[in-house]
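Every protein chain but one is kept in place in this view of the complex.
Moving on to subunit A:
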């Protein structure tokens, strides 16, 4: 299994390498900055969803060792979110970078995107083996934050698209649907059903023995 990590590492770097290659060759079309933004953002979302897909995939295939890739995928997702933000800040806004603060305050899609980046920082910072050990149970609680990140990412994308444009809304819709599927898989249906049964039994019992107040 260890041998497969370097190839995955290289694979995750490939989108960035291709983007850099296209940028230096001037083959990003008439609006290269928008291309850089869209492609880095797309890969950030894809890698976030890939990270969330590891656990379901592990359960479905029974290959428990897949969990070894999760941290790398998650860190690469963070890496692409950082690249996306850096492109927006340094290349797109450039000399007008202070506009960022105004945008965070006023524009919901920027607020959502920026919040996603902020949420990822503590997760990336505590991704080491040592931090896992140090935080113990709290590590898992902290890392549940990751579920909010793709949601914010999808909102960031959907709110940016011109309204009325049904076709352009498809991409964020697909990402949103994938995210929803990954989350629905995580709902502990069996436990919920069990809980519901207990609840029903409880209500039934309650009707059978009315409260003293009702009796009066």
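One rule holds for everything that comes next: a contact is a pair of C-beta atoms (placed from the backbone, for glycine too) under 8 Å apart; a residue touches a chain by one contact, two chains touch by 3 or more; residues count from 1.
The rule is simple: contacts and distances are computed from a predicted model.
Set against the options "Protein-methionine-sulfoxide reductase catalytic subunit MsrP", "(2Fe-2S)-binding protein", "Spore germination protein" or "RsbR, positive regulator of sigma-B", the UniProt name belonging to the omitted chain is "Protein-methionine-sulfoxide reductase catalytic subunit MsrP". Within the full complex, the residue among A:71, A:107 or A:143 touching the omitted chain is A:107.
Of the listed residues A:8, A:72 or A:93, the one in contact with the hidden chain in the full complex is A:93. Touching the chain that is not shown, out of A:2, A:64, A:167 or A:190: A:167 (per the contact rule at the top).
When the whole complex is considered, the residue among A:16, A:33 or A:57 that touches the unshown chain is A:33. Hidden from this view is one chain, which touches subunit A at 23, 26-27, 29-34, 36, 91-96, 99, 102-103, 106-109, 159-160, 162-168.
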